[in-house]
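With one protein chain withheld, the remaining protein chains of the complex are depicted in position.
Then we have chain A:
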Amino acid sequence: MRTSFIAKKPSVLVFLLALAAFTIAVTILSEGFGIGVISTSFIKTLGKTLCLCLIAVAMDLVWGFTGILSLGHFAFFGLGGYMIGMWLMYERTRLIVSEALMQGQIPPTDAEVIEGIGNQIFGVVGSSEFPIVWAFADSLGLQLLLVVLVPGILALIFGWLAFRSRVTGVYLSILTQAMTLALALYLFQNDSGLRGNNGLSGLQNLPGVETPQSIVSMWFFLASALALALGYTLAAWIVSGKFGSVIRGIRDNETRVRFLGYSVEGFKLAVFTFTACIAAIAGALYYPQAGIINPAEVVPIASIYLAVWVAIGGRGRLYGAVIGAGFVSLISTWFTGGQAPDINLGFYTIKWVDWWLVLLGLSFVAVTLFAPKGIGGLFDRLKKEGGA
């Protein structure tokens, strides 16, 4: 069956080969494992981009295939990042605090160590008490589980309430934005237990690992590539069969699907929750490469960008989502990173750091108007011309 699935979807094979070629090339050129042409910081950018491609695949599944324009999937991405960030920060602080206390005459008690960690982590928000949400932060296994459980359960509850009441279209999009805003506002508070607007930092340092960043960055880069490969294949498998038929049917005419006897709400909830978990995994891989996560990452606009990437890449085709996210986020890094040369018009200088968003907005409008199938749609045209 597996072979027939790949055979039926040659685009999956092409995608996997392209991703493998890219990964190998980057590895050879990297500082950590190769000849050092690509700097460690750029490896991190590439690794992060792969995570963004993964969340774009999730977005395509929920929006492009099922027709649910969720403007809240970046909230799940951020939550995934927070969950892994808690362990990273706790464990590293614990090692540092223990070591410092060991310098003293008497070995420290557990309570002293805990208090020390609390002081270190929550000092910035004027506290040293461990909030309840950190209850499992000392266990990597449990925090990894929470990476999928917390966003998954949030998506399940939110989706159940929204879909059961048959909220659709623009109203659902607004509702997902409201959820994202509520989460961001909660995280911004100092007493949220997650260090308010300071967020969690130092996430690039793996506790107890002395390996240099040039190597660690490669681990994360390779893990991100693997996650994207798995996520893409899984998504392609899901949409290839009858499940794919049903969700595309829901996108195009959900009433008709209902009269065929399918519980539309159940399918929507399944896709919404599953994609929220994928988004969370992408986030959990992204933030250790970014090094820091704070509430500004989950503000509502981030989720809107995600929809823009998928639209530019071409929704309803998984490789389109990957192209859109990869292309736009890399260009965006280039423009906003100050690398793009400013354009001097004599009377006015276009600074790309400021004007990039305008350009992105205009491209979005242009794609919507002139190429509704996005960049991925160009492949169709090539195929047609080649075939004819």
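As a working rule, contacts are C-beta pairs under 8 Å (C-beta built on N, C-alpha and C of every residue); 3 or more make two chains touch, one makes a residue touch a chain; residues count from 1.
By our rule, contacts and distances are computed from a predicted model.
Q: What is the missing chain called in its UniProt entry, if the choices are "Urea ABC transporter ATP-binding protein UrtD", "Cytochrome c oxidase subunit 3", "Carbon-monoxide dehydrogenase small subunit" or "Cysteine desulfurase"?
A: Spelling it out: the chain absent from the display is recorded in UniProt as "Urea ABC transporter ATP-binding protein UrtD".
Q: For a quick check of understanding: of A:Glu129, A:Asp191 or A:Asp252, which residue touches the chain that isn't displayed?
A: Counting the whole complex, the residue in contact with the absent chain is A:Asp252.
Q: From the list A:Phe15, A:Phe267 or A:Tyr319, which touches the chain that is not on show?
A: Among A:Phe15, A:Phe267 or A:Tyr319, only A:Phe267 touches the chain that is not shown.
Q: Can you list where chain A touches the absent chain?
A: Contacting residues on chain A, toward the hidden partner: 1, 238, 241-243, 245-246, 248-249, 252-253, 255-256, 258-264, 266-267, 270.
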